[in-house]
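Okay, so here's the structure we're looking at.
Excluded from the complex is one protein chain; the other protein chains are retained at their positions.
All chains are identified by letter, namely A and B, in their written order; residue positions are counted from 1 within each chain.
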Amino acid sequence: MQSFNHLRDFEVAEISELLELAGRLDEQPEPRALEGKVLSLLFLSPSLRTLASFQAAMTRLGGGAFVISPDMSIHGLESRHGIVMDGNAAEHIREAVPVIASYGDAIGIRAFAERRDLDTDIKETAFSALTDFVGDTPWINMESAMSHPCQSLADWKTLDDFNMPKQGGKFVLSWAYHPMALPLAVPSSTLHMAAMRGMDVTVLRPEGFELPDPIMREAEAVASANGGSVRESDNRAEAMEGAHVIYAKSWSSTQHYGQRNAEDQARLELRDWCVDEGWFEPARDDCRFMHCLPVRRGVVVADEILDGPRSIVIPEARNRMLAQMAVLHRMLSGSAT
Amino acid sequence: MQSFNHLRDFEVAEISELLELAGRLDEQPEPRALEGKVLSLLFLSPSLRTLASFQAAMTRLGGGAFVISPDMSIHGLESRHGIVMDGNAAEHIREAVPVIASYGDAIGIRAFAERRDLDTDIKETAFSALTDFVGDTPWINMESAMSHPCQSLADWKTLDDFNMPKQGGKFVLSWAYHPMALPLAVPSSTLHMAAMRGMDVTVLRPEGFELPDPIMREAEAVASANGGSVRESDNRAEAMEGAHVIYAKSWSSTQHYGQRNAEDQARLELRDWCVDEGWFEPARDDCRFMHCLPVRRGVVVADEILDGPRSIVIPEARNRMLAQMAVLHRMLSGSAT
Partner (left out) sequence: MQSFNHLRDFEVAEISELLELAGRLDEQPEPRALEGKVLSLLFLSPSLRTLASFQAAMTRLGGGAFVISPDMSIHGLESRHGIVMDGNAAEHIREAVPVIASYGDAIGIRAFAERRDLDTDIKETAFSALTDFVGDTPWINMESAMSHPCQSLADWKTLDDFNMPKQGGKFVLSWAYHPMALPLAVPSSTLHMAAMRGMDVTVLRPEGFELPDPIMREAEAVASANGGSVRESDNRAEAMEGAHVIYAKSWSSTQHYGQRNAEDQARLELRDWCVDEGWFEPARDDCRFMHCLPVRRGVVVADEILDGPRSIVIPEARNRMLAQMAVLHRMLSGSAT
């Protein structure tokens, strides 16, 4: 495996194999599988779960990781092409990325969307500008503008762990209120994952917060090929009807993408998009609640949900580590002694 | 061992076994004892020795550690119950703690006292609010409001290493001047440790800096059960009479606890509480000097002491690593392959 960038790059059967490996590594540890192997971690955006779970994953497999983030250093990183670097930044990504990559057997890179132009972000222009420089080193997307494949692999495993049906399983991906405009990576990836798993997916969101058209279209095709479906709704009761699981997440308005004031304005009236027990009325009794974390209590979701039996956010977060162990094992153990 | 929170949770014989193990691991390394094992380190308060010694300890045993501190992230951690999180903090300890714990085979947590209300701190209300969420993961107190058990285990080993008598050994725990109000964790833990070791302990402190009554009473009972004693004094010469060791440490005024101005005022006239050679006049010739570090030279203790033969602060600090190796080995090697 030369890169782990998006679930679309894999067959369903390959995902299944990764998930099986993740489960096996949890039950039958392989503490020498990656001995002497190094994972370089480059964080251009902040992180807690990703930072912790990747380091833990490498340790469990007998290797190790190191972390580089620009705030560690006076050397800010420049990314513009052809610029005369007489300002603050002392290093360009054209040197930093290949060097950091060259110290590892694999490199993980995290860089959020710029959120200036939606098309640019959908095309992953900024992220590709980074991965273009990794050279021969296998690389992992630790969250880009539109993709968070490690989260989605963990989410898929979580759905399996809690026996959610594939075909016929009702998956609600719901927008939620948040005081800030957040990236589209998790909702886009989640949509793709649930569609690829063959579920019937409803994207529940207020007007102005539609997911980008190319992402919806791709998910529809993927769902259709796997026995599932994708639809949109702004009607909570209708969307939640018979749901097996609701996956809440706030994301930026795509109507006012990158326009801070208009975006803030658009969210003003939407504070009631906070998932509470009332939302589950039309759902299955055992409908579960998922979220990628971090989550704002009382804003995105009520305490009663997070602290009650519906929430599976903690095992979901732990699955980050297991999913990543599978990816790293597949990516690196082939070349192990 | 499910937790390492306070020496009071252990029998003297169990402490002896841990110290024996610490010594053995120093002389006969076991670089595969914890292979593939992960220690999660959550620092809600800053650290140098703890940060370094726990990472070193895990590496020496063949495992690894990762570090999370709130300043690594935009996600400040919220700890208040039932709060609507529409401010800066993006994550609540109710998610962060169980998630971080779930990535490790054990978790270490460090959180200093809030220092608003003495009773609340004595009850470890804030620290328990953290450890309540670790789930099934074994946990280690890396310093709470009133406890620093790893320091105390290291200190006990240091007293053994330098052949300090148990019963009949004279241990002076002395307050020292410091420009800031410092926590009570180290003096409280040190007092308990020396009492449990069966020593004759004198708490030397100016008026207003008495250790909290419940902590003194518990130490008296523990000392008495182990052939030692506990007394208080504000008379330096009397306290130091025949002493085998003086353990210096600054701590907050318990009379003006959490009241910054009154506390500062109370310390104003106490700058002469800086340990120098004169203090040792009534002590044994070979009386030693201990301190948990970091220590302010010329403020808490004179250079002549730190740089002279009385000081054993460097081996004392190294014993942090060895003591923690023993705790980790006991806690985690049972489940090793």
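Rule of thumb we're sticking to: a residue touches a chain if its C-beta (ideal position, glycine included) is under 8 Å from a C-beta of that chain, and two chains touch if they have at least 3 such contacts.
Fair warning: this is a prediction, and the values are worked out from it, not measured in the lab.
Chemist: Looking at B:Asp9, B:Glu238 or B:Asp303, which residue reaches the missing chain?
Modeler: B:Asp303
Chemist: Which listed residue (A:Pro46, A:Pro98 or A:Pro282) would be found touching the missing chain in the intact complex?
Modeler: Of the candidates A:Pro46, A:Pro98 or A:Pro282, A:Pro98 is in touch with the missing chain.
Chemist: Of the residues A:Met1, A:Ile68 or A:Ala129, which one touches the chain left out of the display?
Modeler: A:Ile68
Chemist: List the chain B residues touching the unshown chain?
Modeler: Where chain B meets the chain not shown: residues 29-32, 46-49, 51-53, 55-56, 58-62, 64, 179, 293-299, 303, 306-307, 313-315, 317-318, 321.
Chemist: On chain A, where is the contact patch with the chain that was removed from view?
Modeler: 35-38, 40, 63-66, 68, 72-75, 78, 82-86, 90-92, 94-96, 98-100, 102-104, 135, 337
Note that in this section only the chains that are shown with their structure count from here on.
Chemist: Between chain A and chain B, tell me the centre distance in angstrom, where each centre is the average of that chain's C-alpha atoms.
Modeler: It comes to 40 Å between the two C-alpha centres.
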